[in-house]
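Note sheet for the following structure.
Every protein chain but one is kept in place in this view of the complex.
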Amino acid sequence: MSRARFLPAVVFFGLLLTLPWWLRDAYLQQIVFRVVIFAILGIAWNLVGGYAGQLSLGHVAYFGIGAYSVALFHETWDWNPWLGTLAGVVLACLAALLIGSLTFRLRGPYFVLSTIAAAEILRLLALNLSFTHGAIGMIAPGFFEEPNGDRKTYYAALPLLFLAFALTVWTHRSRFGYYLRAIRENEDTAMAVGINPAVEKLKALLFSAALVAAAGALYAGVFQFIGPDSVLAIDMSVQMALIAMLGGAATVWGPIVGAVVLTVAAEALKTYLERAHTFFYGLLLVLVVLFLPGGLVSIAKQRWFRRTAPRAQAA
Amino acid sequence: MSSEVLLEVEAITAFYGDFQALFGLSFQVRTAEVVALLGGNGAGKTTCLRVISGLLRPKSGRVRFLGQDITGLSPAEIVDLGIAHVPEGRQLFPEMSVEENLWLGSYLPRARKRRRENVARMFALFPRLAERRRQVAGTLSGGEQQMVAIARGMMSEPKLLLLDEPSLGLSPKLTEQTLAAVRELSKVVTVLIVEQKVMEGLEIADRGYVIENGKLVTEGAAAVLVADKGIREAYLGL
Amino acid sequence: MAPLLQLKHVVKRFGGLLATNDVSFDVEEGEVVFIIGPNGAGKTTLFNLISGYVTADSGEILYQGQNIVGLKPYQTTRLGIGRTFQIVKPLPSLTVRENVMLGSFLHARSRAEAGKKADEVLGFLGLDRRADQLASGLPLAQRKLLEVARALATGAKLLLLDEVMAGLNPTESAEVVTLLRKLKDFGVTAVGGVEHIMRVVMALASRVVVMDQGGKLAEGSPQAVVHDPRVVEAYLGSKYQKGGAPP
Partner (left out) sequence: MAALQAILNGILVGGIYALIAMGMALVFGVMRLVNFAHGAFLMVGMYVAYFGYTLFHINPYWGCALVGAALFMMGMAVYWLLIRRVMGQSDFLQILLTEGIALCLVGAAQLLFTGDYRSISLPLADKTANLGPLNFNVAYGVSFVIAVLGVTSMYLYMKYTEMGRAIRGVAQNPGVAPLMGIRVRWISGISFAFGVACAGGAGALLLPVFYVNPTIGSPYNLKSFVIVVLGGMGSVEGAALGGLILGVTEGLTAYYWSDSYTQVVDFVLFLAVLLLRPQGLFGKKAP
């Protein structure tokens, strides 16, 4: 039984690992790469937005910090992108400490608005400061030289996805995860069992910010060109939330399912409607909220329960 | 005394979530009566008033008013038919003046017509409110707030007034004054009153019903209930 | 030996309202004390003060001799003060055992140890048959017990039970009382709060503290308290004595 639980994960990561051998189309490979990045983002958001129930719509801040670190440290001190990534993760954690300790004191819409404000401050600074080159953006170094730079970057991204996934599995089953869920349901009850909500939320945000920053650094390394409107746009924060919600918030597989569905659907639509991206995301968000607040995973779960429920009763 | 049945509550059961608050409760109120609903806290008195005024939909059972089935009607429709509910804890519009609170009491087109006369009538009944007509309701004392709440209820020109714990948190003297005002009002309107202070409540009532755990325990004329030991039991659990 | 819990002249204001007005009383280890009082008497505020959800304006609250005024709720929990809430809120997506484990994690080194402690508490409260059921499926009475179980699992020495009987029918309250009576064997001192004076509570409590409008009205044995004229007045109104039935 317990071994069977890991089967989907083994299959999933097996497929991803062997992908370059059975999926040779460069365009499709690129889509898979995007799925991987989005899945990391969704998983990271899910820790804070799903498990801890803190609807952050400012997560793009950490993405931007990761991306800009790679570019900035390369430009100023000629650091290689790996070092830049490390610096980005550290900086994002520091930013998370600051932003988190301020914003987690607020609840409900006040919290959401404050996360947006924090991310917007960063975007506006990147847009207006001289050393970030404003709206023009920056050139970021690639992680690998050609040939096969893309494939190598893909293999660099996979461990990160695996790390994020493992972190979620651990969270789902560990004391930490139970604590986060308790905080999500009711902070007063959480405190009554000895949980310090501020500390646990901050922990979740630190994990989350580190992952998002690493993903941002990867993004910079792959696209090699970043600007305030690509790596600090509020739309991306919404997208992270959408990925997790679409798949199923506070579930292990939700963000991955969400990333696959969203990316594939967006690509499929792209062929027909060049400019319909925003509309499509909006519509999806509305539909998920109204008809599927538990996400796609909840459908599968319901089915499974319906099938197994009578048996469980008989036993 | 008129024998026309004004309100008829028939075997209502009501739930909050999966918690059952009322278990098939039935009683009647006749025109021009003052009827008291008695019972300890959590007995289901407030729930019963909420069902009558349409704030809570009963799971089963019927509420009839003037012979018409009003179960499941919206609160707005029920006020329009002539039932005013003065909820527990006053529940004023805290940032509006006393006068504005009364105006909102006559929000229904039917009641708007005689708004000025009715405000004047209420100010005559509660002279203290006339002095404070422009004062913001949230800054009034507890007793004054209770007066506003009752007056606001009367502004819709009801045939039946539901009063929930008008003496809650009031000193004995203020309780007496408030209930004296209710007695005055009972000359023009039928009253169903929930009152924790049993003797005070029964003093102004014609009849009473004692509820415990959402069920009817005893009923009878107020004078009889006053001497009933069952009441003490229902409240003190002895 | 010093009492487990001591309140000394505790005062709490909300705006102009004196929610707690100079309240003092002691709770000895192993006692079952009930705080009773009508709606709005200040019982929940008292529990919030002891468990740290609100901070007293003045006065002292001593737990095992230590002044705990100003501690946060999670800190009082860690000291051994457990509490339940008037409105029960288990985590619906977790099983009963997992809900209790939320409490037992506090002093457990591992998940397995937390599970063991949870099972022990569930067994004690007779909820073990429900352990693997989702908490959302429990009926109200058992959700209340689950709330007690979670508090017990934190290793509480002092248990504050806010309106633990509210919404239960007489049979269910009797069952809860039977369990509360066993708490002493579990090494737990209980302070319960109820609005309504109930036969079951009277039978259970070693001592009763009566609150009215924020202040302590009376304190003593259950029998003495319900015959106290001030208590009768608080519950039934001032006229009950004069015109009223003989006790």
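A, B and C label the chains in the order they appear, each numbered from 1.
Everything that follows uses one rule, which is that a residue touches a chain if its C-beta (ideal position, glycine included) is under 8 Å from a C-beta of that chain, and two chains touch if they have at least 3 such contacts.
All values reported here derive from a predicted model rather than from experimental measurement.
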item	value
Chains still shown that are in contact with the chain withheld from the display	A, B
Touch with the omitted chain, as defined above, among B:Ser60, B:Ser74 or B:Ser171	B:Ser74
Sole contact to the chain not displayed, among A:Val90, A:Val238 or A:Ala300	A:Val238
Listed residues B:Phe27, B:Trp103 or B:Tyr209, member touching the removed chain	B:Trp103
Hidden partner chain, residues of chain A it touches	53, 55, 57, 102, 105-106, 108-110, 112-114, 116-118, 120-121, 124-125, 127-128, 234-235, 238, 241, 245, 273, 275-286, 288-290, 293
Where the unshown chain meets chain B, residue by residue	53-55, 74-76, 79-80, 84-85, 87, 91-96, 100, 103-105, 107-108, 111-112, 152-153, 156
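The working rule: only the chains that are shown with their structure count from here on.
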item	value
Pair of chains whose C-beta contact count is the highest in the structure	B-C
Averaged-CA centre spacing for the pair chain C and chain A, given as whole angstrom	43
Chain B and chain C, separation of their C-alpha mean positions in angstrom	33
Chain B residues within the chain C interface of the complex	17-19, 40-42, 167-169, 172, 175, 196-201, 203, 213, 226-229, 231-232, 235-238
For the chain C and chain B complex, residues of the former touching the latter	38-40, 139-140, 166-167, 169-170, 195-199, 201-202, 213, 226, 232, 235-240, 242-245, 247
In the complex, chain A residues that touch chain C	173-175, 178-179, 181-182, 185-186, 188-197, 250
